[in-house]
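One structure, pasted below without further comment.
Missing here is one protein chain; the remaining ones are kept as they sit in the complex.
Up next, chain A:
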Amino acid sequence: MDGAATVPLLLTAAAMLALRGAGMLLAGTLRPDHPFIQWAAAVSQAVLAAFVTLAVIAPAGALASLPLAARVAALAAGLAAHAATGGRMLPSLGAGLAALLLVRALL
């Protein structure tokens, strides 16, 4: 396997064990509302939000072949279905992906 891709994979796998283990060890000492835990949760959510935003406005790979309108429509339809179904995951995913294919076919 390509070493340039394998080393970060193994380092990340070790870091994930450390992160989960630290959480289990801290469980006895830090309360869930401790500022450090709150900061870590905020950064984690912000990274995810940035990931979603970049996947829509500036994607890489095969996603870049989709028109911007299709990506925006998929996100909007998924979120609208999520709000309309009271947060049900599968119908919302289905609605978003259906909108993606529809707009891609129309443009």
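Annotations
Going forward, a contact is a pair of C-beta atoms (placed from the backbone, for glycine too) under 8 Å apart; a residue touches a chain by one contact, two chains touch by 3 or more; residues count from 1.
One rule holds for everything that comes next: contacts and distances are computed from a predicted model.
Within the choices "Sugar kinase", "Hydantoinase B/oxoprolinase family protein", "AzlC family protein" or "Energy-coupling factor transporter ATP-binding protein EcfA2", the name that UniProt assigns to the complex's undisplayed chain is "AzlC family protein". Touch with the hidden chain on the side of chain A covers residues 1-2, 4-13, 15-17, 19-24, 26-28, 30, 32, 35, 37-58, 60-63, 65-66, 71, 74-75, 78-79, 82-83, 87, 89-90, 92-93, 96-97, 100-101, 104-105.
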